[in-house]
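The structure is given below, and queries will be raised subsequently.
Of the protein chains in this complex, all but one are displayed in their positions.
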Amino acid sequence: MTAILTYALHYEGEFNKNSLGAVSEGARLAGELGGEAAAVVVGGDDLTDELCASLGKYGAARVYRARAPEGLAQPVVDVMAEVIRDNGYRYALFGGGLLGFEIGAGLTARLGAGVTMEVTAVKVQDGQLVAERPILQDSAVVDVGYVGEPGIVIGRLNAFDVREAANGASAEVVDVDVELQPHSTRATMVQRGEQRGADVNIEDAEILVAGGRGLGNAEGFELCEQLADALGGAVAATRAVVDAGWYPYAAQIGQTGKTVAPKLYLAAGISGAIQHKVGMQSSENIVAINKDPNAPIFEFSDLGVVGDLNKIIPKLTEAVKAKRG
Amino acid sequence: MKICVLVKEVPDAAVEKRMDPNTKRLDRSGEKNLNPFDTHAIEAAMQMREGDAADVDEIVAVTMGPESAFRALHKAVSLGADRSVHLTDDALGGSDVCATGYALARVLESESPDLVLLGQQSDDGECYTIGAVVADHLKMPSLTQVIKIDLADGKLRCERQAEYGYDTVEVELPAVISVGDAINEPRYPSLKAIMGAKKKPLDTKSIGDVGIEPDRVGEPGSQTEVRAVNPPSEKEPGEIIEDEDTNETVERIVSWLEERKLLA
Partner (left out) sequence: MATAPIEFPPPVDPEQEFVGAPTDPEEERIEVGVAIVGGGPAGLACAIRLSQLLADDEPLLESLGEVPIALVEKGKGPGSHLLSGAMMKPSAMRALFPDLPESDWPTFGTVDKDAVYLLPNRRMTIPLKPTPPPFRNHGNHVVSVAQLGRWLAERAEEAGVYILGETAASRLLVEHGRVVGVRSGDKGRGRGGEELSNFEPGADLIAKATVLAEGTQGHLTGAAIRHFELGTDDPQQWELGVKEVWEVEKPLDRVIHTTGWPLRFGAKYREFGGSFIYPMGADRVSMGLVVGLDYRDATFSAHDALQELKTHPLVAEIVEGGKRVGWGAKTLPSGGYWARPRVWAPGLAIAGDGAGMVNVPTLKGVHYAMHAGAFAAEAIYERLASSGNCDDLSNYEAKVRDSEIDRDSYRSRNMRQPFAKGFFVGGAIANMMEISGGRFPGGRWATHDDATVDVFVGDRDKSYPRPDGKVTFDKLSSVFLSGNATRDDAPNHIRVQEQVPLEVALMWQNMCPAAVYEVPESELEAARDEGNGTVDGKREVKVQITPSNCVQCGAITAKGGRLTPPEGGDGPNYQMT
């Protein structure tokens, strides 16, 4: 049974982590459903046989490859719709990220299918997929089932773990020739992936070191920057310190700032008031350093360190640098 | 050029919400307002009108929603839309993304717009990129997360935020563009505009008026269903380290991070 078809996004010769996670998840679920998982890739020459076949490592039995412009959603909708129809895939799976949402949404219309977005977990019940997603600012989680098939699952960014399959062999690469819909050809990529260095978008960072009033003064942010550097992450700030002019508004997290969900959120000198919490509570791992043992942040941190951040952070920075080499 | 701006009435983000335990749907009886992301779309339409690149004849605000949604349309009109269209029908209640996208496409078809603008997502977090759903039905090119639009020679030159940086994409009209909140700073309506909003034409349409098949919308037309509403998974209470020997504390933190593959 062809169970799950996962979209894998590539760029400059590599598949992104999100996609690998989705392929892994697709394989896991297909296994539970007693069927096969496959992946679909769309692009140009850089989709070599080797690169495509490597998805087998994560459990894809087959990789459908189509030639079409990269980085645009609608051609992929055309490709996936045809592959699903021709081969009877029951579910389409996406690992979140911009294109995943766009393609999944377009596919919803094309196939008249149910779609669930921002999915944090997927399970199998009675031989069908049920997607879990949070609602109401993460205050509840709903189980969403699909009325018909195919069904579309769009994961939250980084929701799915990358897992190498136990018996991951090279995937079979199948070229598909899909005629694109006229409307899919009316958007043209002029320039892809332009870097704008100065603007570090903290919403995309996987690791954030956030500073609050406990830093004492604006200079305290140097500690945060050094630690963030060592960890390979970015720096964020609370409303209070942005108000005080210690750090720019672009880095502000919270009810009136940005909402983030990185893999690691390290809060230095932050008390954890709810106005801040709602901006970062979905972070996967929350570490808090604060000298006040009664700070509310310790109620929802995964690791809380009660101590003087001026002593701890410099040493932590050194230790991290040593580990990461 | 005719621009349709898709808007949505959503519960106020700052007000505590609850799920209705009986219907398993969001209790929408509380405070509502115009989806903040849509105000960016209206602003984008207004800036196009005020710019030199195109002749914008009409900006039409379009919404699908219950009776109360007319307020969102009034707000949209006070921000500059010339008139509005309210698709409302009992049959539409309970529509999921698939059904909603289909219904919106139908009502937009009846307007034949050159450009459809909408906010990237709605404040109630229910859906992202409904623009892409609508575009496929309308058979128009679509782009999301757009933070800059320039119009030249009947084509749109858009900049959008993507995984790997910023993409510049040229899109032919007619098209559906979903804008991110970084695209502009929406204007405030003037008092005159707020007061004049009630007088601008507001067409109410039911599903029959725009050729929507009843079995493709509402609960019958929805392809997903909420099976259960659960409290969020109980987080394991976190570990607490009291710092006495800082070297030891740091060691413990590092191994904690390593265990979770955060030092890769």
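Some notes on this structure:
We just call them A and B in the order they show up, numbering each chain from 1.
The rule is simple: a residue touches a chain if its C-beta (ideal position, glycine included) is under 8 Å from a C-beta of that chain, and two chains touch if they have at least 3 such contacts.
Note that the structure is predicted; figures quoted are calculated from it, not measured.
Put simply, the missing chain touches A, B once the whole complex is considered. Among B:G80, B:P189 or B:G221, only B:P189 touches the chain left out of the display.
Contact with the chain not shown here comes from a single listed residue; of B:A14, B:A152, B:A228 or B:A264, that residue is B:A14.
Take subunit B: the residues that touch the chain left off the picture are 12-16, 30-31, 33, 185-192, 194-195, 198. Contact between subunit A and the absent chain runs through residues 239-240, 242-243, 249, 252, 255-257, 273-275, 278, 294, 296, 299.
In the analysis below, only the chains that are shown with their structure count from here on.
The distance from the centre of subunit A to the centre of subunit B, each centre being the mean of the chain's C-alpha atoms, comes to 21 Å.
Contact residues of subunit B toward subunit A in the complex are 14, 17-19, 24, 26, 96-98, 101-102, 105, 125-137, 139-145, 157, 160-172, 175, 216, 222-233, 235-236, 238-243, 246-247, 249-251, 253-254, 256-258, 260, 262-263. Residue ranges of subunit A in contact with subunit B, taken from their complex: 9, 11-12, 16, 18, 71-74, 77, 97-99, 101-106, 108-110, 112-118, 130, 134-148, 151, 181-184, 186-196, 201, 207, 231, 255, 263-264, 285-287, 293, 298, 300-308, 311-312, 315-316, 319-320, 323-324.
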